[in-house]
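Removed: one protein chain of the complex. Kept in place: all other protein chains.
Our next item is chain A:
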Amino acid sequence: MQRRVTFDSRLLPYLLLAPQVAVTLVFFIWPAANAIWQSVHLQDAFGIRSEFVWFENFTHVLGDPNYLDTLKTTVIFSVAVTVLAMGVALLLAVLADSKIKGASAYKTLLIWPYALAPAVAAVLWMFIFNPDIGSFGRALRALGFDWDYRLNGGQALLMVILAASWKQVSYNFIFFLAGLQAIPRSVMEAASIDGAGPVRRFWTITFPLLSPTTFFLLVVDMVYAFFETFGTIHALTQGGPGKATETLIFRVYQDGVVNNDLGGSSAQSVILMVIVIALTAVQFRFVERKVHYS
């Protein structure tokens, strides 16, 4: 028997759906449609006239060596953030899952960073690493290390990677911990009786059993690194020095809002949209099916 909710009025269900639909329309469908429309138009500098130019914006964007540099930076940034955030989170989760004193306080503390707004977190990192006022930054300089992320592109990239990863560690940690706790203790005990030491137990039992969680987080973290790190980068480096920390999403903002190239910026948005749709499709396809055991 299927339970069915029935409404007296035929209008009521639509009314109840309306807020969600409205939000989606206003904040997602409409801007997305706008972006697509603008991506095939060229606007004059004053925004008065626009001209339909087919895919000129796209060929222009994709043919721009600067754009390809940004793409490279984004890939480095995203892979680094994903690997770092997942690696650290997994390590911390494994430690938190073993019997230690004060485990619950430890878990709570690890979850805190997730509650911080990206911009706030970035300011926090600035206060640590700023070469003039940051405690750690000044210590590095005092030790004779030439630390200044405002001038050195590599250092800047390293810093935004650290800051962005740090925020995502909390999220990954929660999922990894839940995944670890779902593994029956007796399975691990059986493995230790079978002769597996802690390292081998981890790689042959724990890690394979965590693979659904790992894959899910891989996709989520990639999406995060691609699209949700704007605030962090904007607050820390504004994409600089030069274009060392400019990622695709930051460039959309830079070209569209700062440089007023709405057509090019929209074309970039559409490219990003395709990427996120692809990532989501991969997630739905594989998380739901392949990487499952029970």
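The definition used in the following text is that a residue touches a chain if its C-beta (ideal position, glycine included) is under 8 Å from a C-beta of that chain, and two chains touch if they have at least 3 such contacts; residues count from 1.
FYI, contacts and distances are computed from a predicted model.
Asks: One chain is missing here; what is its name in UniProt, given the choices "sn-glycerol-3-phosphate import ATP-binding protein UgpC", "Gas vesicle protein", "Molybdopterin synthase catalytic subunit" or "Cytochrome C oxidase, cbb3-type, subunit III"?
Replies: Per the UniProt record, that chain is "sn-glycerol-3-phosphate import ATP-binding protein UgpC".
Asks: Based on the whole complex, identify which of A:A191, A:A244 or A:A267 touches the chain you can't see.
Replies: A:A191
Asks: Considering the complete complex, identify which of A:L177, A:L209 or A:L262 is in touch with the unshown chain.
Replies: Selected residue, touching the omitted chain: A:L209.
Asks: When the complex is taken as a whole, what residues of chain A touch the one chain not shown?
Replies: 184, 186-187, 189-197, 200, 204-205, 208-209, 211, 293-294
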